[in-house]
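Yeah, one chain of the complex is gone here, protein chain that is, but the others are all in their spots.
Order as written gives the chain letters A, B and C; numbering starts at 1 within each chain.
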Amino acid sequence: MSSPTDTPPREQPHMNPYWAGFGLGLVLLASFVIMGRGLGASGAFTTAVATTVHAVAPAHAEGNSFYAEYLGDGTASPLKDWLVFEVLGVFVGGFLSGALANRLKFTIEKGPRITNPRRLVLAAIGGALMGVGAKLALGCTSGQALTGGALLNVGSWAFMMCVFGGAYGLAWFLRRAWL
Amino acid sequence: MRYIMVIDTKRCVGCMDCVVACKTENNVPEGYNRDWITETVRGEFPTLQMEIRTERCNHCDHPPCVHCCPTGASHVHDRGGVVLVTKDECIGCKACLAACPYDARFIHPDGYADKCTFCLHRVEKGQLPACVSVCPTHCMHFGDADDPLSDVSRLLASRPHHTLLPEAGTRPRIYYLT
Amino acid sequence: MCPMIEFTNFRHNPGIDPAMHIWGWEIPVYLFLGGLVAGLMILAGFRLLIMRPNERQAMVCCTVGPLLGLALLSVGMLTLFLDLEHKLYVWRLYLTFEPTSPMSWGSWILLLVYPALLANALAHLPEALPVVARRLPVLVTISDYMLARPRIVISTGLANIGIGVALGIYTGILLGALGARPLWSSAVLGPLFLFSGLSTAAALLHGILVLTTPDAERPEFADFLLSMLSRWSQARPLDTRIAPTLAQADNSFLTIELALLGLLLIGHLSSTAVHQQAAWLLLTGPYAAVFWVGVIGLGILIPLSLQHLELQHRIRHTIAPAILVLTGGLVLRFVLVAAGQASHWAPMLD
Partner (left out) sequence: MNAPFFKYGLFGDEMSLVVAFGIGIAFGFFLERAGFGNARKLAAQFYFRDLRVLKVMFTAIITAMVGSFLLARFGFLDLSLVYLTPTFLGPQIVGGLILGVGFIIGGYCPGTSCVSAATGRIDGMVYLAGMIGGLLGFAEVYPRIEHLVKLTPLGQVTLAEQFNLPYGLLVFAVVLMAFGAFVAAEWAEGRIGGKAPDADSLLTPARKFGPARKFAAVLIALGLVAAFSGSPYRTALAQVDTRQLALEAGTKADHVMPAELADWIIEGRNDYLLVDVREPAEFAAYHIPGAINVPLAELKQDFARRNERIVFYSDGGIHAAQAWFLIRALGFPSVYMLFGGLEEWHDTVLNPAAPPADAPAKDQVDFARRVAVAGYFGGSPRRAEGPALAAPAPAAALPKLAPPPPAAPPVTKPATPAKKKKKEGC
């Protein structure tokens, strides 16, 4: 909302990628130095899903080895997890940065040649694939590619190459969605 | 009249006869207790000091559970100042449970707050509370503190004693001889 | 090294041992909604008092707020009812008045809240909801009757403020009077919950204003969804000019809330051992993460800075502060109720 008198300020351009990357690298380094671990994202959602399933159907969640891994030993709420709090911060940080650059808007990012519903269906499919892929690979682009990349982790580099490979391999078929 | 209880910690062996007697006498539901035993060990090995005592509602002179009750179900009875709960007035708001620093109350499965009554129904008939009457070591004494000749008054006058959590400001009426 | 104290208790009463857990989600939700309604009442009463005869636009405070308040209070009383163990005896509350019991005070205050809120809503209802007023002409009659008599309007406003303050403070004193739980035994809890309630109320109204403002940058279907929700108000858009005022007010409330939280902790930290122990439960103990992140960070500091930037026209007004403040208020009640039950006078073994 803005009062009628002042026009909303223009959307600011994005940061120079090198400087953004440098900032991101410093955050990652700070995480290494303070916590002795890297960043992540997908694990938080897995914990949230496991907690929800546990709340709805406790027996089912405890019988499933996948959920059991994320539920802990029951002494504390599984949501009291490092990644959950970190991702909470990611939402806040993203919102703050978007607000300060006037980039907040309810909108759908898509290419000009694709309809809204189709873009949303693709987003949901992509998200589902990402969930499966991230769990197979023990991490997502944040947890594996970024963190593991900086630590020269063997699996992470193999993973990173495959992510780019998979995306470039399919890019041509999806050009209508983006170009 | 001011009913109090005096318990000799030098004699209590933690046999739990009082617990059983209370459950039988007052029909306390399974899994709940109106009185209980605590054991405190303090000091540093090997100079340890142990105190076993039987505990229950302290029938405080300044009962926070009565003050916070919104319906007047928790009240101080005229006879001897015993703190009682009228179960037909209790709505089960649990404020009194939270107000009691001794955690002496519990919610009866029928939905009302329940606790020790000093066995007032027995006392009115001239009997001792159930727990006192069964104690095999005679470590528990019950009586009127306003009567200087009573058993309890003389014990308090003659031996050092303490109460539980006096710093909570409730002025409890169960005294422990040490 | 301090001597060891080992404490064994053979009581094991459900809900009491090993750690007291008698109040689950119902009481925190009730305390939150009670505070929110108290805030809505105070804001509504205040706005009603300063409204001039022909300036009938502040309906978000004077009509939408009280109507929401009526609904939210009913939900709150339902959760309170759900918490009772002896539900059929609930009418006992209204057969007596116990002056030493905050809960008794509260049950009577709650009875006064309904008429006061209703009166406040009715005063300007035809302005805000012309569709409803056309169907029920009696509403117009009532409104005209009230607005024609300044003394009725003034007393409605004053009653709302007074009862709102009483309701807000009562939600805190309800816990504060329970001296057996060291964390709660502080009179600061009353004002703290009052100002937390005020901040959530201001945030809620601010959020409603932002949501119902036409926005060029919203895609059609998002606008469509919003207009479905707020169609009744589309006939006459809510006055968005008071949005900055609400944000400003919310910031003041949040700042006071922060200060009161600090006072609560300082009070405990400079008190007896059990009170210090209770404060450390929040500061570094098992509730620290939720307290620092949920209450202080997400609930107070971040919305405070967002609204500050909004007021400086550095960023657009969004519903984010409203969501954060409301969540923070709820988390504050949950943390205080949970940590309070964990704090204890009896010897504790860590």
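Assume a contact is a pair of C-beta atoms (placed from the backbone, for glycine too) under 8 Å apart; a residue touches a chain by one contact, two chains touch by 3 or more.
None of these values were measured; they are calculated from a predicted model.
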Problem set entry | Which displayed chains the hidden chain touches across the whole complex | A, B, C
For this session: By the contact definition given up top, give the residues of subunit C that touch the hidden chain.
Result: 1, 4, 6, 8, 219, 222, 284-286, 288-289, 292-293, 297
Seminar exercise, completed: Listed in rising order, the subunit B residues that touch the chain left out are 39, 41, 44-50
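Everything that follows uses one rule, which is that only the chains that are shown with their structure count from here on.
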Exercise. Whole-Å distance, subunit A centre to subunit C centre, using C-alpha means?
Worked result: 34
Problem set entry | subunit B-subunit C separation of Cα centroids, rounded to whole Å | 39
Seminar exercise, completed: Cα centroid separation, subunit A vs subunit B, in Å, comes to 58
For this session: Give the residues of subunit A that touch two or more other chains, as numbers and ranges in rising order.
Result: none
Seminar exercise, completed: Among subunit C residues, those touching two or more other chains are none
Seminar exercise, completed: In the complex, the residues of subunit C that touch subunit B are 1, 3-17, 20, 22-23, 83-87, 89-90, 92-93, 95-96, 98, 100-104, 106-107, 174, 177-181, 272, 341, 345-347
Exercise. In the complex of these two chains, what residues of subunit C are touching subunit A?
Worked result: 209-210, 213, 215, 217-219, 221-222, 240-241, 243-244, 286, 289-290, 293, 298, 302, 306, 309, 313-318, 320
For this session: Would you mind writing out the residues of subunit A in touch with subunit C in their complex?
Result: 1-3, 6, 8-9, 76, 80, 85, 88, 92, 95-96, 99-100, 102, 104-108, 116
